[in-house]
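Scroll down for the structure; my scribbles are underneath it.
Selected chains from the complex are presented in situ; the others are not included.
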Amino acid sequence: AQTASGKNFQAALTKSELHLIEEIEDPTKVPGVRPGTLGTRSPFEKPVKAPSDISSRTPLQDLFGTITPSDLHFERNHNGVPAIDPAKYELVIHGMVNRPMVFTLADLKRFPSVSRIAFLECSGNYRGSVDGKVTPQQICGLTSQSEWTGVKLSTLFREVGVSPKSTWFLAEGGDAAVMTRSVPIEKGWEDAIICYAQNGEAIRPEQGYPVRLFLPGWEGNINVKWLRRIELSDQPFQTRQETSKYTEAIGGGKIRQFSFTIDARSIITYPSYPQKVEKGWIEIRGIAWSGRGKVVRVEVSTDAGKTWKLAELQDPVMDKAHTAFRYLWNWNGQPTEILSRTVDETGYVQPFLKDLLAARGGNMGYHYNPVTAWYIQNDGQVLFKAT
Amino acid sequence: GQADTLHYPKSFGFGRTATLKEIALLDTDVRPDGKGLPAGSGKVSEGKLVYAAKCSGCHGATGVEGPNDQLVTIKNPTDPKVKARNKTIGNYWPYGTTVFDYIKRAMPFNQPGSLTDQEVYNLTAFLLHENGLIKADDIINAKTLPKVVMPARDFFVPDDRRDGPEIR
C-alpha cells in the first residue's frame, strides 16, 4: 500500500512528466525535420493494399480524388514481380513487319511521347458478401488510376513497318509467367501506349517496370507488364490467358472471348463499410469510370433505388478515367440504402447485379460491374448489399 | 490514332534490326495452326512419367486433386464444389496448341522455362489423353497437335457487348 504523500509525489511527477511530453509534442516549440532527398508518409497514415497470393487491392475507401499513389496501385501477377535491369532491357518487335527490330529503354524514351491519366482495372473485379462486411477495397479494389507516359505503339508500328495484312499482335511479358495476350491490331494503331512512366516517375515494378503495354479502357490482364516482345500476326494466338482465363460463360453454353472493354461502373467510397455515419449532412463520394469513354452522368439514390439524383462530377472529366463524384445528402437517421450508377458517353447504364446475372444466363465471371448498394442501419453502421 | 503520327518522319532511326537468332530465342509461342511448334514429338506413356515427377505435386496424382489448377475433367461430377471448378483442358480449352505453349512458357510454376521441348510434347500428349481427347498411343507433334479436336471450341463466341444501353 502507498502512503498519502507517496501518492501525491507520484501524481506530481506524473503531472510534470505529462507537461514535459506536452511541451516536446508541441511542434511549434521544437525545430522540425530538415529538408531531405525523399518525402515521407506521416507515421499516422498507413494506407495498405490487401494482398492475396495473386493480387493486391487498392484501398479505395482511404483515397481522395482520382490519382492512386503508385505504391497503392493494385497488383495482379501470374508468377510474381520480376527484377529487371533496365540497362539490359530490350523490346523485340517482329513477325509481319518489314524490319524486325530491337529497342532499348533509352530508344523507347527518345521517340515522341504521350501522357494520359486513365484507370486500369482487372476484369475479375467484383466480390460480394452475404453479411455485408466488405469494403470498397474488397468489392472492387482491382482498379487504380495513374498518369501514364510512353510512346504510342503506332509510332513503333511505323518504325518497324507493320504489314497492312497484320490483324493481331501478341504481347509478351518478361516475367516468370511469360504472360501472353493477343491484341487486335486496330487497338495498336488507335491508342495503345508502350509505357515507361507512371505518375511522373518510372513505372513501379508491380506495374511492369521498366515497360508495359497500356490499352486505355481495356481489361487489366491484356495490358501486358514487363513487356519484352511484340509479334505481328494475322490471327490471334489463343494463349491460355485468353482461353482458359479471361473468358466468361454467358448462358446457352456460350463462352465469351476477347471481351476487352471494361464496362461502365461506379462505387460509393464514402460512406462505406466499415464506417459509421451520423444523422445530418453527408457528402456521398465515389469514383465512376468506363472503358468505353467518358462518364457523362452519375446518378445517386438515397432511397434504395426508388428515385435517382444527379451527382456532381469533378472537372476535368477525362476519357477512360476514374472520375470523382459527389452528392450532398441530409440523412434523417432512418435506415436506408444508398446507391450510385454510371452512364457513359455511349449511353451504357451501369446495371444491377440481377440484370447482369439475367443477361449472362445466371453465370458470374469476368466483367462484373454491378451497381452496389450500401445499407445504412439506424445506428449509422454502413453495410454492403448486393443489387 | 494513326493520324497523329502521319507528320512523323518515315523513320526516327532509334533501335536496331533484330537478328534471327535473338528472335528465335524468344519466339516460343504456338498458334492454333501449329505455327511455332518445334521439331520432335510426344507420347502419353512418357508424359505420364514426367507428369508424376514434375507436376503431380501441385496438380494432383491424376490432375484433378490440386492443390493448384485442376487439369483433367471429371465426367459427371456430383460434388458441387468439383462441379464448379471443373473447367479444364478437356471441356473448356478451345485449342490443343495452347497446352504446349503454356506449359513450355510457364510450368512448372516453381521452375518455369526449365522443360525441354521433348518433355513438353510428352506432357501435352499425356494431358490430352487424360482428358479423353486422344488415344493412349497417339503421337503428338507439329502435325497432329493442331488437329486434335477440342470439344470446347464450339462454345467460344467473340465479345457481343456493344456501346449503348444494352446489358450483355
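Letters A and B mark the chains in the order given here, with residues in each chain numbered from 1 onward.
Operating definition for what follows: a contact is a pair of C-beta atoms (placed from the backbone, for glycine too) under 8 Å apart; a residue touches a chain by one contact, two chains touch by 3 or more.
Given the structure is predicted, the values throughout are model-derived calculations rather than measurements.
Across the entire structure, the chain copy numbers work out to A x2, B x2.
In the analysis below, only the chains that are shown with their structure count from here on.
Mean C-alpha positions place chain A and chain B at a centre distance of 29 Å. Of all residues in chain A, only 78-79, 92-94, 99-104, 107-108, 110-112, 152, 154-155, 158-159, 170, 172, 176-178, 180, 189-191, 228-229, 231, 233, 235, 237-240, 243-244, 247, 250, 253-261, 263, 292, 346-349, 351, 355-356, 359-360, 367 touch chain B in the complex they form. Those residues of chain B whose C-beta lies close enough to touch chain A in the complex are 1-2, 4-5, 8, 10-12, 14-18, 22-23, 26-33, 87, 92-95, 97-98, 101-102, 105-106, 109, 112-113, 152, 155-161, 163-165, 167-168.
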